[in-house]
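A protein chain is absent from this complex, but the other protein chains hold their places.
We call the chains A, B and C, going by the order they appear; numbering starts again at 1 in every chain.
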Amino acid sequence: MPELNILEAVRLGMDEEMERDERVMVLGEDVGKKGGVFGATEGLFAKYGAKRVLDTPLTEAMIAGAAAGAAIYGLRPIAEMQFADFVYPAFNQIVSEISRMRYRSNGTFGLPMVIRMPYGGGVHGALYHSQSNEAYFTSTVGLKVVAPGTPADAKGLLKAAVRDPDPVMFFEHKKTYRLFKAEVPDGDTVVPIGKADVARPGTHLSIFCYGLMRTFALEAAETLAREDGIEAEVVDLRSLRPLDTEAILASVEKTSRALVVHEANRFGGFGAEVAALIAEEGFEHLDAPVTRLAGPEVPGVPFHHNLEDWFMISPAKIVDAARALAAY
Amino acid sequence: MPELNILEAVRLGMDEEMERDERVMVLGEDVGKKGGVFGATEGLFAKYGAKRVLDTPLTEAMIAGAAAGAAIYGLRPIAEMQFADFVYPAFNQIVSEISRMRYRSNGTFGLPMVIRMPYGGGVHGALYHSQSNEAYFTSTVGLKVVAPGTPADAKGLLKAAVRDPDPVMFFEHKKTYRLFKAEVPDGDTVVPIGKADVARPGTHLSIFCYGLMRTFALEAAETLAREDGIEAEVVDLRSLRPLDTEAILASVEKTSRALVVHEANRFGGFGAEVAALIAEEGFEHLDAPVTRLAGPEVPGVPFHHNLEDWFMISPAKIVDAARALAAY
Amino acid sequence: MVAKETATTPPHVELGLTDDDVRAMYRQMLLARAVDERMWLMQRAGKIAFIISGQGHEGAQVATAWPLRPGQDWMAPYYRSIASAITFGMSAEDIVTAHLAKGDDVSSGGRQMPGHYGGAPYNIVSLSSPVGTQVLHAVGIAMGAWVRGEDVVTLTSFGEGTANQGEIHEAMNFAGVHRLPVVFVCENNGYAISVPLDQQVGGGNVAARAAGYGMTGVTVDGGDVLACYRAARDAHARARAGDGPTLIEAHVVRMTSHSSDDDQRRYRDPAEVEALKERDPISIFGDQLRGWGLLDEEVDTQLRADVKAEVNDASKRAEARPDPDVATALRHVYAEEQHDA
Partner (left out) sequence: MVAKETATTPPHVELGLTDDDVRAMYRQMLLARAVDERMWLMQRAGKIAFIISGQGHEGAQVATAWPLRPGQDWMAPYYRSIASAITFGMSAEDIVTAHLAKGDDVSSGGRQMPGHYGGAPYNIVSLSSPVGTQVLHAVGIAMGAWVRGEDVVTLTSFGEGTANQGEIHEAMNFAGVHRLPVVFVCENNGYAISVPLDQQVGGGNVAARAAGYGMTGVTVDGGDVLACYRAARDAHARARAGDGPTLIEAHVVRMTSHSSDDDQRRYRDPAEVEALKERDPISIFGDQLRGWGLLDEEVDTQLRADVKAEVNDASKRAEARPDPDVATALRHVYAEEQHDA
């Protein structure tokens, strides 16, 4: 098993899928010769050529819409949005078309396609290179949404996404790209969409998270165990839609306390769904209010490092929230 | 006090605001000579001329973006999206630009503008003329979002929206347009954004709703009172962002049971935020799980009347959900 | 081309069409019109909720769809495309079934409004309502064929109001960059609901935009069926030859209100509406055929009777089909089997 970082895992996942299935292609801005602005597609252009690794014009609606057309035609496109922040020009295609194609055609047109998007802050990207905009997609019926937090999940979920008969929004937290290396199972290991991962078992409270927050939550859990004797269970949701409600409720049943953590702002964020689910279906098990820890209610991550630090979730903030919840 | 329906109230609100302030203008598709596809702008073209009631090309990004530019310039545009379903081409302008302009410019550029959108189902409009897509906007920091359920609120909130220094998304449930007439206070009565309305006081449980659901919830409450002796408190949220959390928590404190009702699908819908809020901040008062009654998890309202009836929330469905909650 | 023309070669023959071809084209136009008119009747009778009409567009539609190869080429049409869809393989019964929103409607199983043509068996992409989105699907199909090196041409159509949507620009630009095998047909009927051309299209000329994408742009009179056919045939050949996409702007007439929800008397002069009849492509093409000696009163009457019978029959069968079963309403949100294809 090689040790890879998340960026390498994503790249290897694409490479293996392109090798396995010649219908798989990659398209997006600067994905070709340059290999992507983060390097996620590095080497693929040389290996698969300019058509299967297609540098598109600077037009996101076209990227999504043409990917949809190609999927109708029988290909299995992986479209890249250069930053999740730049997906909005494609929103009409994604929400009006891609999410609804199967339902509206009574199952006769499916869209096996993936949209990869680097998201998240902490990289001095300010309001428009830092967004965590997953809630727009998790609330959209017909899409699947995943957000891996480890290299193994990045590769395994990417493979699942490429093979999925339905459209998958694939969120890659850009701060995790080179954050750490970890073992990635060799070969064709697919991580199924729809299953959470208990990243750390615990008994006193549950922390629900995904993406970069997995790393932060695990770090916080260590601190809580060490300094407070609080054993936090860290549940990495990984798949946001479909959501592994069973795993969530099982954890709440065990710990009776739920902390939902994400980087996006709180009001109407994805955490609202997780919290509402727990409040509704886990009510009898709860010994404390479901608590959300989320980014502040501002329209984006501000640039100056003072302000960015203020914005970002950190292990310390998770520790504080968990302590308050445990003490409830 | 005249009796008006919601469509007339919206129209009168615009008319009075245009008369009061010559910076107010209306723009959108077919808003001019035709008076809008629902007739909301009927008569305004004749009264204010082709520039202040501007028929635009069939281009929603342009409508939103030009309205933003006009607001920067000092006008107070009211932009119409012909259907809420057709707002997505403008999503980039709304989310990237309109919601963030003030924050990103450190308060130096504000955008006093309104985007009106007919939303909701029950009118045989199928997947693309029935959407309740408020959650995309309520989760967007920097926007305000309102959804009136009565003629008086429609007019009063529209006036507040036009005068608001920030962008307001104005959702009009198209099935309510001509559903009933009710008294509308004469003249310059402004309904403040951010305040809920207790449409019917009650003691046994609280129903949180907006738009068409207000009418249905009130009808359900009558049935519940008559048939079950259950006194439901109906809280019309009206303003979804900012949300009147005080009013919500006060009602929960009183009734200890919360039912959140909307027409949009449940997963990640606006109700998730309301439920999560109650679960978190009203935890101590709850005698039963916060319950959501929402549209089914399908990508849109299907057309055939069988299917549409299946989809729609009805007073009967609210009665059933309320009974189950009261019996918990 | 010019050298071949002689006083005795009828224009369709010069274009490589047989007498039967042009009569068949005429019949398709009649059929589309008859279906369309039937839909209005059914709408007034309360049997269908909504109708959006192709009346006045039939000439351009039949002619531009004519070169397509069913089962091989693709089509991403729009809501006025009754005649295009019929020409490319849908039956009158399919169309009526969709309007009645029956459970086994090939387009959507009764889930979509009338006018949302689509059909997997026919290579017709399922259409939504937000205008213009289908144009990117067409370009994506063309991209797929180009990537795979397959001989497939995709035709897509839309109105002149829709031509201003940003997605159309992105689609045409991309098609221009890679010379993709796609044919764009703008059916310019002068109105987008109530908004006339001069308030809709800067400069008033949609085909003029082709030059800005490095593609061929052609303007044709939608009342001139053979001119439309010639443009489409050339565009199809150009696409197959790797010579890139074509934008055809066909000037057509919208003979009805925008839809059954609209009343065009609110924004259109009665004289203007009256004058539309003169531009009805069916009468124009009929007159041409008569002029070329390919149609006489008897044949015309027979064709119209045939078409009427076909529509009667289609309607009867469609009405007998089952309504959608509510138990299926939750199906097909996602694939029902997770197959690794």
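In this text, a contact is a pair of C-beta atoms (placed from the backbone, for glycine too) under 8 Å apart; a residue touches a chain by one contact, two chains touch by 3 or more.
Computed from a prediction, not measured in an experiment: that's the story for all the values here.
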Visible chains in contact with the missing one: A, B, C
Contact partner of the left-out chain, one of B:44, B:117 or B:141: B:141
Residue in contact with the excluded chain [from C:208, C:284 or C:335]: C:208
Hidden partner chain, residues of subunit C it touches: 164-170, 172-177, 198-206, 208-215
Residue numbers in subunit A that touch the chain omitted from display: 29-30, 32-35, 37, 55-59, 61, 85-86, 88-89, 124-129, 296-299, 302-307, 310-311
Footprint left on subunit B by the chain that the document does not show: 25, 51-52, 54, 56-57, 59, 61-62, 64-75, 89, 92-93, 96-97, 100-110, 112, 141-142, 144, 163-166
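Everything below uses one rule, namely that only the chains that are shown with their structure count from here on.
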Contact-richer chain pair (by C-beta pairs counted) among B-C and A-C: A-C
Far-end chain from subunit C, centres as C-alpha averages: A
Rounded Å distance between subunit A and subunit B, as computed from the means of their C-alpha atoms: 30
Geometric centre distance via CA averages, subunit C-subunit B, whole Å: 37
Where subunit B touches two or more other chains, by residue: 85, 88-89, 127-128, 297-299
In subunit C, residues with contacts to at least two other chains: 108, 110-112, 116, 128, 130, 166-167, 333
